[in-house]
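As you look at this complex, bear in mind that one protein chain is not there, while each of the others sits in place.
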Amino acid sequence: MFIKKYIQEIWGAVKSLLKGMRRTGYYFTHHKEIITQQYPDNRETLNLPERFKGEVVMPHDENNEHRCTGCQACELACPNGTIKVIFKNELNAEGKKKKAIDKLVYHLELCTMCNLCIEACPSDAIKMAQTFEHSVFDRNELTKILNNPGSKIMDGVE
Amino acid sequence: MEGFGEVLKMYRKTEIINDSKAPPAEGFGEADMIINVGPQHPATHGVLHLVITLNGETIKNVEPHLGYIHRSIEKMCESLSYRQFIYVTSRMDYLSAHINNHACALCVEQGLQVEIPPRAQVIRVLMDELTRIASHELWLGAMAMDLGAFTPFFHAFRERESINDIMEETCGARLTMNYMVPGGVMHDLHPSFQQRVKDFMQLYKSKVHEYDEMLTGNIIFQNRMKNVGVLSAEDAISYGCTGPTARGSGVSCDVRKLYPYEIYNTLEFDEVLETGGDSFSRYMVRVREMQQSIRIIEQLIDNIPEGDFQTKTKAVLKLPKGEFYSRVETARGELGVYIVSEGATTPYRIKFRSPGFSNLSVLNHIAKGSKLGDLVAMMGTLDLVIPDIDR
Amino acid sequence: MGASSLIVLIIAAIAFSGIAILVSKLVLKPTTNKQKGEPYECGIPTQGKTWTQLNVGYYLFALIFLIFDVELVFLFPWAVVAKGMGWIALVEIVIFFFILFMGFLYAHKKGALKWM
Amino acid sequence: MWSFSNIANSIHEWLSNNFNPTWTIIIEMVIAGVAVISLFALLGLVLVIMERKVSAWMQIRLGPNRVGPKGMFQSLADTLKLLVKEGLTPGGADKFLFNLAPFIAMIVAMLLMAPIAFAKDFQLWDLNIGVLFVSAVSSIMVISILMAGWASNNKYSLMGAMRSGAQIVSYELSAGLSILAVVVMTGSLQVSEIIESQRNGWWIFKGHLPMLIAFVTFIIAVTAETNRAPFDLAEAESELTAGFHTEYSGMKFALFFLAEYVNVFIVCAIGATLFLGGWMPFHIGKWEGFNHVMDYIPSSIWFFGKTFFLIFLIMWFRWTFPRLRIDQLLNLEWKYLLPISMINLLIVTAMAILGWHF
Partner (left out) sequence: MTNEELKIKLAEILPTATIEEAAEIGPGWITVNVEPIEWLAFAQQLRKEEALHFNFLFCLTCIDWKTHLTMVYHLRSTIFHHNIVVKAKLDRDKPAIETVSHIWRTAEFHEREVYEMFGVDFLNHPDLRLLILPDGWEGKNPMRKDFEDPVNMIRL
């Protein structure tokens, strides 16, 4: 019958709407379900996973020595030209001339954090850091030199 | 950076010329008006530009104008090596970045004739399915928001966030992971991966009924979706639709079933098909597909074989001369990667057959004659990701 | 306060909005820019005239509304006395509604309530 | 006992003792104007923060929590932001109408304040056709929206205005019919008499099911009339970016915004007055003790409590439901709400004549 169908239709519609309201009402009253992370406040407790790809860094040990041989594998592996290796000639202990890196220039503004340079590095000289707050006021600050001034290559790394 | 000024100049030049030259659509009447939806519009989720001819509230013609985020990825890939070009494809359909990378890796492996270890295969499939769920979650929230229901967006993001955390832990990034490499995957799984995926599945299962309460069963939502944007099976095929868009019209086109890759032929899952062809069917396909993905993950999560996660490949990859085509099922449909190799270290020509491009082309066909409000529902259920369309 | 409150309210509303707009005008210096004056259409220059005729679908509702709104105005005095008048009021209004409802059904059948 | 009416009376006495009658009236008018303006501004601030908190908690978020304790002053900061924004007038717009529209919206919202009884004996103008006044003035609201949409010279605005025109005039009917249900029961259009008639129980309880239906219809209709989701087709941000106020910015936008919220408050106040007994405390039959406790709560708290409960209900709708489409919206009115409320009115009349209520 028409009237019966009409009323059933309305009842079904109201029921479906009440169901939705029950759900939102549940969340309105259950504050422990809140998932907001208050980002700048929780900076201390924010633990990024060790694999997080934030930026490329070159670890140095306490003697200011790094593991980079200047093989340019990272430079070749990079799809964007993010890494540039600049060489200098250096005299080693026996007085022979030896090529060594002067600067390892890293353009953070071009980097897409694809991890290919780290994969390509044969001597594990570079790795990904967990930093992620990269914003600066001057774009030039994003061009970084990864090796510390006066750093040397570690002994035994070929 | 001296080129930057010129880019700006060029941009300005092209901006002013614009589309005003475009002739009015056929049958443009007195009472009709042309209205631009996008590129800065809340419903286009990106920079899609639709020029809509309206008669009152009724749509007479929809014409997409693309290219606002065209980066010519195909041309870019021609100068990148076979290892490098994979990362760019994450930027195409950024919501299913894993699956894009997977397609490229598959194509390169096909050319190199490399067998990848079973562990890597399982990892890839797991990641693909997680990505698919994450993508559908985002779609669900965004589509609900288009229809004016704001709350499900946040509920959907809660689940998506836990997937992103899993991704972050294993792959090191949340959106553009670049985890697939030719020969396998880049890292091994994180030790806590299994536990976290199980936690996620528990979360998902405890919350999945919310979508029914908030959306699927809701009378307003049903009215908005049912009989809106009806796409027949023939049209879906003719317009080259794939993925949930076509499956909502009853076209069986799941690449995982038809042309199984990796270990999909050993897995038990259903190809989700709905026959309505309207927006509601497309919605249901995606909602049910999430459950199928959960089913796949359930089968695999306790059975990840031990072994290598990567086959060692040469440092410099060279594909033999020839043509290679691989296809995978992304969250939006069939992604084809067509590589033409001249035997060099870089591909000679790459074509990405992106699902969004074909799915978008059907919009004018299904939108004609419906209301302006329906357009939002249609665009929502076509699940357009603009970088995927523009490439 | 009586009817004079309406005057107070109107003046209050005008004063409130006027002061708010005036303060915001005083706070900043307006800058002029050609793009600023353009209508917002998602960043694309608008095509064609905006002030055109719109489809008649909107106006049919207005017409039907007019009929029903007049009916509503009739109902107000009736409603005040209905309880006191007793059954005669109910009978009268049933007849009134019946006629109105016929008109409503007619409009419905003619498709006036279908959105065009 | 401390109450609004006592304060008003004492002020009046003090003024009439110290000034001549003309000055008394003028000063009283100024005080009333200032009071209404402050109420207006306060309502805007409170309702905005309330909306944001309600939406946040429903969406498992925290909501604003930076400005002031628990984000209480967030809306104040928002107002300040809007104040220093430039109020643009687009080049192609009809400048006079464009700038007039927010004023009309404000005047309408303000005028509706007149017959509302905020507390016992505390009312600006207890006119004898109070309810009719409300339903008549509230339909002027549509003019301001149409004006804004038309004058903007923007297609989105025009569409939004047209939609809201069709929508508001349609829902005017069922809102009026559900108000009539109460009027039939009471036999008066005067707000104070309607409240007085609920001394022994609110209409929603006294009137059985038909009154409940009238109440539900009323709430749905006023949600639509105030352009609130799920009926916010006039703004429909995913379809028309911002609908009729796309071109408005700065303070002019803020006025529309404020007018919308005040309208919500007013319709909820009317709803509370008609169906929930206005400032009448909650009484249960013969529980004398309980009733006495209820009487001790000031009448203004009863009124605002009921009103804010209804406002919360409307906010709850907004953050739960998807938006309707324009034709569905009108279908809902013309095929469901209007016939239902018409038949409901007949039933209520029969009930009133038979005396089938408490």
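Note that the chains are named A, B, C and D in the order they appear, and that numbering of residues resets to 1 at the start of each chain.
Heads up, the rule we're going with is that a contact is a pair of C-beta atoms (placed from the backbone, for glycine too) under 8 Å apart; a residue touches a chain by one contact, two chains touch by 3 or more.
This one's a predicted model, so the numbers in the text were calculated from it and none came from an experiment.
Residue B:Val251 is the one among B:Ala43, B:Ile99, B:Leu138 or B:Val251 that touches the chain not shown.
Mapped onto chain B, the footprint of the missing chain covers residues 1, 3-4, 6-7, 10, 13-15, 17-19, 21-22, 65-67, 70, 72, 74-75, 79, 110-111, 235, 237-242, 251-253, 258-259, 320, 322-326, 334, 336, 338, 340, 348-349, 351, 353, 357-358, 360-361, 365, 390.
Everything that follows uses one rule, which is that only the chains that are shown with their structure count from here on.
Centroid to centroid, with C-alpha atoms defining each point, chain B and chain C lie 44 Å apart. Per-chain CA centroids place chain C at a distance of 15 Å from chain D. Looking at chain B, residues 33, 35, 41, 57, 151, 158, 214, 218, 220, 371 sit in touch with two or more other chains.
Among the residues of chain D, those in touch with two or more other chains are 58-61, 155-156, 163, 241, 319-321, 326-327. Residue ranges on chain D touching chain B, taken from their complex, read 55, 58-61, 155-156, 159, 163, 229-230, 232-233, 236-241, 319-328. Of all residues in chain C, only 1-18, 20-21, 23-25, 27-28, 30-31, 36-42, 46, 50-51, 54, 58, 61-62, 64-65, 68-69, 72, 75-76, 79-84, 86-87, 89-90, 93-94, 97, 101, 104, 108, 113-115 touch chain D in the complex they form. Residue ranges on chain B touching chain D, taken from their complex, read 33, 35, 41-43, 57, 144-151, 153-155, 158, 214-215, 218, 220-221, 223-224, 371-376.
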